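Note that this complex is displayed minus one protein chain, with the remaining chains in position.
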């Protein structure tokens, strides 16, 4: 499948960059023929994954590197990869369970939201080396007309 | 001077990415205490420099790499670097002259606009290797109140 | 995010505007909890009319406040969530615990 467009961006793990990252990916997704509702869903999953990198991956240390890559493929497919070089996840299956969180103050809904609003989710992680979350969503070309 | 925040992004030389790039840098600049008018000026200079990379640097070839890096330094200073790995500029002084353009259909106002809306401009280029434009702007901390 | 808190007798109205994410969740939690601790509040109304975005960090604050109110046998209401926000609330299941209303008037009328 051919790549039609992409953007790769890199920024420090500052809380203000969560909103910046989701707006940028949202603006990028607007190049697809998709609805505003779908763009809101894209913004949500980016928000979840980037928050996880900052909160869990870097335990809120503010000057570590987060990378987001969004790719538009032929046929209205969007792939998003969110990557950090932080703590990593020892037990990925447990981490992905609904309501599981290593932090008692949190909900454990991040991965569930990502899974539910995207068509595919793939998490790669190695303790001490970092985590990469790959998300994929296929938009109906006619979604705008149907909405 | 300490770096407070940055974003580095990379995208292909497609015309639709000019508007994407200026919106993103504009959204990033909103983290500064600056006016909407100042954000519009930032968007303009990004638009000029990214257009130049696509039009002149890559002669409108659509799948070459453009890099934009925006940095917020202490004291309300913003630095923006726009980089391509294209054709390069043989005579930088001539290129920066107001109204000079190598393309008769264009105005030759890009560098003049960048110079006039930013406090510092620094162009590095090597024929066959590419061009990098570094722009700097210092915002008055009280600009919002004065506006 | 902008916050406006208003107390009418034993009801605290929390009107939020903008985006609720990890950047502002802590401030939101603290501001509400401070009011819950110092005042006798038995009804908490979370007005989301002007909220344009919420993610799981924001959900955490809302569900956490629900638990706090439940502990003290108080009530919580959610008001004015637009469809994109309401979808996330429903996903979390909070709509099964807390009544959701269109506007503040609807609560006063019950």
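Worth a mention:
Order of writing sets the labels: A, B and C. Residues in every chain begin at 1.
Note that in this section a contact is a pair of C-beta atoms (placed from the backbone, for glycine too) under 8 Å apart; a residue touches a chain by one contact, two chains touch by 3 or more.
Just so it is clear, the structure is predicted and the values come from calculations on it, not from any experiment.
Contacts of the undisplayed chain with the visible chains, over the whole complex, involve B. Within the full complex, the residue among B:96, B:109 or B:124 touching the omitted chain is B:109.
Interface with the hidden chain, as seen from chain B, comprises residues 15-16, 18-19, 22, 37, 40, 43-44, 47-48, 51, 54-55, 105-107, 109-110, 112-113, 116.
In the analysis below, only the chains that are shown with their structure count from here on.
Because contacts link the chains only in sequence, without closing, their graph is best described as a line. Centrality by Cα centroid goes to chain A. Mean C-alpha positions place chain A and chain B at a centre distance of 28 Å.
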